[in-house]
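Quick one: the structure is below, and I'll ask about it shortly.
Heads up, one of the protein chains got dropped from this complex, but the rest are sitting where they should.
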Amino acid sequence: MTDLNTQAELVRRSLKRRYRKERRFRAYGIVAVGVALLALITLFSDIIGKGYTGFLKTTVTLEVNLDPELMYLDDASDKDALRMADFKAPLLAALRQELPDATTSREDTRALGGLLSGYAANELQDRVAADPSLLGTRQVMTFLAHGNVDVYNKHAGETAYSIKLTPQQQQWVDTLKANNVVNTEFNDILFVHGDSREPANAGVAGAMVGSLLTMLVTLLLSFPIGVSAAIYLEEFAPQNRLTDFIEVNINNLAAVPSIIFGLLGLAVFINLFGMPRSIPFVGGLVLTLMTLPTIIIASRAAIKSVPPSIREAAEGIGASKMQVVMHHVLPLAMPGMLTGSIIGMAQALGETAPLLLIGMVAFIVDVPDGLFDAATVLPVQIFLWAGSPELGFIERASAAIMVLLAFLISMNALAIWLRKRLERRW
Amino acid sequence: MNMHMEHPELEYGKTVGNAFSADPKFSLRDVEVYYGDTQAIKGISLDIARNEVISFIGPSGCGKSTFLRCLNRMNDSIDICSVRGRLELDGRDLYDPKQDVVELRARVGMVFQKPNPFPKSIYDNVAYGPRIHGLANRKAELDEMVENSLRKAGLWNEVKDRLDRPATGLSGGQQQRLCIARTIAVSPEVVLMDEPCSALDPIATARIEELISELSENFTIIIVTHSMQQAARVSDRTAYFHLGHLVEVNETNKVFTAPEHSLTESYITGRFG
Partner (left out) sequence: MTTKQEQVYGDHISQQFNEDLSDLKSEFLRMGGLVESQLNDAVRALIDNDGHLAEKVRAGERVVDQLEMEIDEEAARIIVRRQPAARDLRLVVAVIKMVADLERVGDEAKKIAEFALSLSEEGRAPRGYVEVRYISNHVATMLHDALDAFARLDWELALRVMREDERVDEEYQAAARALLTFMMEDPRNISRCMAVMWVLRALERVGDHACNIAENVIFMVKGKDVRHTSVEEAEKLIHAKRK
């Protein structure tokens, strides 16, 4: 009896120790998760804090007098005349109207011109060309402000940004802001324009479309090839040295640095096959090479996780190998395969290095029209902007990072949704 | 007497009792199964009569499941497994290269240890076999086959209102009966059962056993079981396996009251296992 009592006592004491250990371990876990969360919050707050201004643009709203004499333009339908006409003059005149203290001296004229985006005159020209009846009327129009004005408008007083406006210009901008001539609006340009030399006019549309096209090629190639390879290796391939060798190599390929795939793409697709540089098609091919091992490994794991009892059941009824795979193994493995593929794709979406090598790093203003049109992709665009000297690009790079993140999150969400949907079928 | 202590050497290919039949469904002669270098089945000769229920009993690892799986070539998918000897179903060699495995399995169906319904609806589970073998031309015909099979499996009344519901929502016993319905839906001649009740409670087990007795009118049933009471309850003949040998086959009653071989006796009276 005493023996039992001491035993119970011993157990109780060890229990206390065990619970203490458990609590300690749980605390470690919470700390680890906390650190990870903190890092994530820091990352996001930094990017969002720096980048939200990238989603804003500074505009100048002016009442423009489209006086034919001022512009040296008589007939707006005459293309040559249109080209020769001076569209800067009405803009400057309109600005002078808002800023009575500006003189007509050369310096002031240049300073005034520096308030508007370099493309403002072209924009005006386009509008007049589109509607010749505008000639001779007065119109209220909104133009993009110059990049420096944009920076001053958003970041005046921030040490990280050096303001490149003269004190005179700064004073003008302040006046114009007070008069609601200079406004801050949502930056739709970011989503409709391609790259540009001028930050205010630059957008990620080209890179987004480029990324989409590249991903499309990658998906269309890597998913069917990867899944077929996985099915063959898991279900049909004989177990011998050759398949072992292939398996080891696939696993190794998954760990190969991505830039090697870029070199391979350059050597094979561009130099050997003579495909053009910078096109999404070649980018997709290279990323396919990179994504395939991931998809194959994920798909094989998904196939392996299909319970053998289901396979046996189908075989026991007399289903052929092909029917077993198509009717049972594939549907059951599909969620896992899709998840693996989308994770692989997400990885490819963020990939820069291999694309640099095949020339998807060029400065491309136009939004690509197709798979064989020169294009760049989001991460490369970010890379380019982050490295450019103009201040306006820094916030745009952050904005582009957010766009990229949104892309990734929506792809992952798609993966989760697909998985849930496919799993719910039974 | 003295049979209790001495374990007579297992003689290769020697079986006591009554292993042969005048009109066999399966005729198996000198069957040997190897896994790589290890011999799992040691020269077994056995006839299985038409429409009889025969149960295979024996300690774990005695080869009874392996032997069962030879009968519809389920061992084929194991690369290192090789089967020798003469195995005939209605006089035709099972392992003839010309024998189609798919056709064989349509004739010799199998029910497994764990209920393994497909993750589909109840209807689709039963209809799967007839569909892949193209047994029904019209929907009505298929419906009828599904209903018949479920009726034979004694499940119709329980599931007739929820045929489109997932089969995985059924209880373990119902799932196993569904698996039996799925197997008999393709009208096999033989049904192999590999410990069909080992995962079920006694009531569900009793239902399955009742079902086996009913099915024995139309099918030849071969059942591997660890429950000697089950073997005693359902089977006409009982075969005792030991270390890859078929030690004794006889009428179930005989095996369980007066077995001829001392190993059989030791096993069924709980003296080793």
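Which chain is which? They are A and B, in the order written, and residues in each are numbered from 1.
Assume a contact is a pair of C-beta atoms (placed from the backbone, for glycine too) under 8 Å apart; a residue touches a chain by one contact, two chains touch by 3 or more.
Because the structure is predicted, anything quoted here is derived from the model rather than measured.
Enquirer: In the intact complex, which of the depicted chains does the undisplayed chain touch?
Expert: Result for the missing chain's touching partners among shown chains: B.
Enquirer: In the whole complex, not just what's shown, which of B:F56, B:F219, B:F241 or B:F256 touches the removed chain?
Expert: Once the missing chain is taken into account, the touching residue is B:F256.
Enquirer: Provide the residue numbers of subunit B that touch the chain removed from this figure.
Expert: The missing chain touches subunit B at positions 1, 3-5, 8, 16, 228-229, 232, 256-262, 264-265, 268-273.
Here, only the chains that are shown with their structure count from here on.
Enquirer: Determine the centre-to-centre distance between subunit A and subunit B, using the mean Cα coordinates as centres, and give it in whole Å.
Expert: Centre separation, subunit A to subunit B: 60 Å.
Enquirer: Mind pulling up the subunit B residues that touch subunit A in the complex?
Expert: Checking each residue of subunit B against subunit A gives 72, 74, 77, 79, 102-106, 109-112, 114, 116-120, 128-129, 132-133, 166, 168, 179, 182-183, 186.
Enquirer: For a test of understanding, state which residues of subunit A touch subunit B in their complex under the given definition.
Expert: 238-239, 307, 309-310, 312-320, 323, 327-328, 332, 425-426
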